[in-house]
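To start, the structure under review is shown below, and the notes come after it.
The complex appears here minus one protein chain, its other protein chains still in place.
So, chain A:
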Amino acid sequence: MRISILTMAVVAVSAAALSAAEIDPKEVNYEDGVVKASLTGVAGDPANGAEVVGNKSLGNCVACHQVSDLADIPFQGEIGPPLDGAADRWSEAELRGIVANAKIMFEDTMMPAFYKVDGFIRPGNAYTGEAADETFGPLLSAQQIEDVVAYLSTLKE
């Protein structure tokens, strides 16, 4: 019994150590909507970022934005501006702020906050219509945010 408690403690500590570099959604430092520091310290992967932007069950950014670079993805929405040339308009730090929580840069925007875990009204458990449970987390992980930012940084005109 003692041994198993000890083992559990060790596992918990090493898990915490692994994610120590990752910034918690509640600890992100926004300056006028801009986030300077990487959320993970690990360089973003643009190819994975493109996947997150286009995939319906990940970022699903194309639900609202057109991205010519992803022209093979059908049915791109038009709620927000096309993301073509995003890197010409925004710095990496600005893009990180927009993707993590666009509501700070664009007050009242329809764009969801992808790295936020509190302040919601009737948060649900994904698309089940049921109440959120203990599995509730941000829409995208810290590394997925970094990957998306890396991808957006390639969108130059």
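Please note the rule applied: contacts are C-beta pairs under 8 Å (C-beta built on N, C-alpha and C of every residue); 3 or more make two chains touch, one makes a residue touch a chain; residues count from 1.
In this section, contacts and distances are computed from a predicted model.
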item	value
Protein name, per the UniProt record, of whichever chain is missing from view ("ABC transporter ATP-binding protein", "Ethanolamine ammonia-lyase small subunit", "SoxAX cytochrome complex subunit A" or "3-methyl-2-oxobutanoate dehydrogenase subunit VorB")	"SoxAX cytochrome complex subunit A"
Selected residue (touches chain absent from view) among A:34, A:58, A:98 or A:113	A:113
Residues in chain A touching the chain absent from view	56, 60, 62-64, 66, 68, 71, 74-79, 103, 110, 112-113, 120-132, 139
